[in-house]
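Following this message is one structure expressed as C-alpha cells.
One protein chain omitted, others in place.
Now for chain A:
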Amino acid sequence: MSDGARSLALHGALLALLLAGAFVLPAYHHGVLARVMVLSVYAAGYNIMFGYTGLLSLGHALFFAAGMYGMGLAVQHGGVTPALGLLAGLGCGLAVAFALGLLALRTAGVAFMIVTLMFAQAGYLTVLYFGPYTRGDEGFVLQGAQRVLFGFDLSDAGVRYIAALILFAAVLVGVLALVRSRFGRVLVAIRENEERARMLGYDTFAHKLGAVVISGGIAALAGAAYGLLFGYVGATFASVQYSIFPLLWVLLGGAGTVIGPFLGTLFMFYLIDLSSGYTSAYMLIAGVVLVALTLFAPQGLAGELRRRIWRGLP
C-alpha cells in the first residue's frame, strides 16, 4: 500500500470509529469523547507550531481564549448568531496570532517561550480587567437560543457529539493536507534546519508567521467551539494551565504526527479519569505514567508507531 493509501486508511478508520461511537458509546464516555475531540483540535493547532515547525509556544491559551471570548462576547453582548460567533472567534484568534507572531518571532528558543508565555499572561489579565463584560474567573453561561447552530441545538448531547466530530474531521483533513503541501514541507525543513532552509531560498520568517497564524487560528476555532458546545466561557481557559495542556497532549501523542494530538488528549483524559477512580493521589499515578512514557516512548504514542512500524506516517 502506498503512503497515501495507508494514511487514508488510518485516518479514515479513526473517523469511522468515532462516528460509530456516536451510536454505541455509553452516555458517560460519549460525553468524554465529545470533549476530547474538541480539545484535540486545540492540540492539533498547537502541533502545527510545535510538532511541525519546531516553535515551542508556552502561550497558546491566548489563542484558545481569543476564540472562546471572541465568540462568547459577540454572542452574549453583541447578540449575534452562534454561527457568526464562531466566525468572530476565529477572526479574533487569527488577528491575535498574526500580531503575536510579528512580535514573538523576532526571538527564538527560550526567549520565544518566555515572550509567548508573557503575552498569554497579559491576555489572561485582560480578561480579568474587563470583568464587567467577561465576568472574570466566574465566567458566563451561554443559554438557549445562544447555542442553536443552524437549527441544531448544541445543548443536546447527541447533536453536540456530531458537531464535535465534524469539527474534528474538518481539522484532521485540513492538517493532513497542510503537512503534505509544499508549505508544510518547508515548515518541517525549518524545524530540522532553519539556516539550511533559508539558504535554499525560502523566506523562513514568512513561513513561521504563517505557521503561527494557522496554529493560532485552529486553537481559536477550538476555543470558540468549546464555549459554544459546552455553553460556558471562563477565564480558566486563558490561564497558564491551558497553555501547558496542549504541549503535554502533543508530547504524549506524538509531536509532528497528524493523529498524535488526538491520541495524547484521549490518553491523558482517561489516565486521570481512571486513576482518580482508585485513589485520591491520582496525580501521582498520572505522573509516574508520564515519566515512564517519556523514558520509553520519547517520541510519543504515534511517534513510536512511526519509529517501529511506519516511517512514512504523516
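In the analysis below, contacts are C-beta pairs under 8 Å (C-beta built on N, C-alpha and C of every residue); 3 or more make two chains touch, one makes a residue touch a chain; residues count from 1.
The definition used in the following text is that contacts and distances are computed from a predicted model.
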Chain not displayed: protein name in its UniProt record ("WD40 repeat domain-containing protein", "Ferrous iron transport protein B", "ABC transporter ATP-binding protein" or "Histidine kinase/HSP90-like ATPase domain-containing protein"): "ABC transporter ATP-binding protein"
Contact residue for the chain not shown (choose from A:P26, A:G151, A:G201 or A:G277): A:G201
Listed residues A:D137, A:D153 or A:E192, member touching the removed chain: A:E192
Residues in chain A touching the chain absent from view: 182, 185-186, 188-189, 192-193, 195-204
